[in-house]
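Every protein chain except one is present and positioned as in the full complex.
For clarity, chains are labelled A, B, C, D and E in written order, and residue numbers in each chain start from 1.
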């Protein structure tokens, strides 16, 4: 299985509901360094999994509505905690949808799996990975 | 599949038995930067794989008996080489046991897989990963 | 000149006032990975710049009132933007004060310089460095 | 499953054929930081996946004919684009062949899987991973 | 002294003249991960060294004519080896010129020092640093 993985980041505020979050129930924030890995069993005739430029642009477009925002006020996270795991799943779902509608271009038809990893610090990260 | 991964480290001495180790048969040492990744197919109602604070505390508690020790004199490694692979498996087994007895708290019942990675330098690491 | 440098992090929310901040004028947040470097021309008799355990504990204590907070509501940043640069200077000042009152223990009397670096993402950081 | 992973690098020139590469159709270059991960379900009696020294030496030997070269003129890439994915597959194939002929020494008979990852910058990488 | 530091990268081909380069006399290439650090003794009224967005854009504009190029054919390196050191100096000079003509905007008048670091692999880098 081949993969290509690209990196971008967002800087967001949020708060969490639930005693297990302790002090993180207060309004705070995070830089999420976001890695998106695209998996395919074969390459295009050009020798790539997908067009890496399109991968970078699509990831940036998906992250843009989150960047410099308070996620408590972003509709897609209404009623849920925008934890690192939940945001990873959100980015995964949007990338999967972009792939399904052909935004990733050549090679996207070969993609069988996707993994989104969010590093929230030098000591903690979360990911969501699944078949497409 | 979701994951959360947390990082800690230990600084240990040890020696190895076996000609393949060459100069590493002598008493030497290592910093092991330890990453523990917890995998679950679903999140808790709070939106997390597990309580990351409990993950960090449990990992630290498991590493504590190794930290600043000569592993040649630590009972759990008696008769075996405390290679990076062997220590990764030790940390895995202890984390798996902690999960089994409920020390990881909410969400631990969803965990299906665990991976422990030890980086011994900027150019070498080892891991043990398995279903729970 | 010798140095020792230790790392910790905080996760904060904040907003900025000023047109140059563009979208970052909105409430957002950041993970600041904080490196504090202590410089001394000589070592203690034990062979250290300072007690690294005390350095880590002091840095953590200074960061604690910022962690999981909205810096817009933290008194020390009233009336100023809590930019990466400003927070670096805040941490510097607190560390310098801790050194001055003897909290860093043995070796602190030798310290002549301090540098605090805050990495806000994998592509941007800020620092404040000065003689003590 | 256990793994050991070792790192090396090469510095190469190349050009790409195909409109999707945009400006990368011109002769340019890359540093590929190469990580090779070897997977085995069991350890040798010495407690290792394989002899890490042999892993490092074998990887270096495989990379040597690429290092400081224009890959457009290297026979194994004749008629194909030497993309990060393609070079990852090349290194995978050579490592798999080295394993098959016994160059990796003790433990190589246990290897069931191999992954080669090439980081081309701080924001992009590609890999090839498969069972042996 | 305050600093802000931003990161970008270029992927280039080149060859070197001179026996000391050994195999690097051949046409090969590199990814240069470029860090530009801007130093100022004071902050703007907004609390920044300079507008980080302008810093990122200016660095990108300076790197653009090098990206995906064979530096042997880029005029500014005619007759010289485009070593990591030489390219660091080139980026430094262009950034210094951009500062001098006001492209960096608010705060640029406070800048007293600049450092450009190029990492060519995980084990080697070069920099040029000087007062403005």
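Side notes on the structure shown:
Heads up, the rule we're going with is that contacts are C-beta pairs under 8 Å (C-beta built on N, C-alpha and C of every residue); 3 or more make two chains touch, one makes a residue touch a chain.
Model, not experiment: these values are computed from the prediction.
Contact with the chain that does not appear here is found for just one residue of E:39, E:68 or E:128, E:128. What chain E contributes to its contact with the hidden chain is residues 16-18, 20-22, 80-86, 88-89, 122-130.
With the whole complex as reference, residues 1-8, 43, 45-49, 51-53, 56, 105-106 of chain C touch the missing chain. Contacts to the hidden chain, counted on chain B, fall at residues 7, 9, 11-14, 23-24, 26-31, 33, 67-70, 120-123.
Everything that follows uses one rule, which is that only the chains that are shown with their structure count from here on.
Fitting chain A to chain E on Cα positions gives a rotation angle of 180°, stated in steps of 5.
Our note on geometry: chain B versus chain D, Cα centroid distance of 27 Å, whole angstroms.
Inter-chain centre distance (chain C to chain D, centres taken as mean C-alpha positions): 40 Å.
Touching two or more other chains at once are residues 7, 122-123 of chain D.
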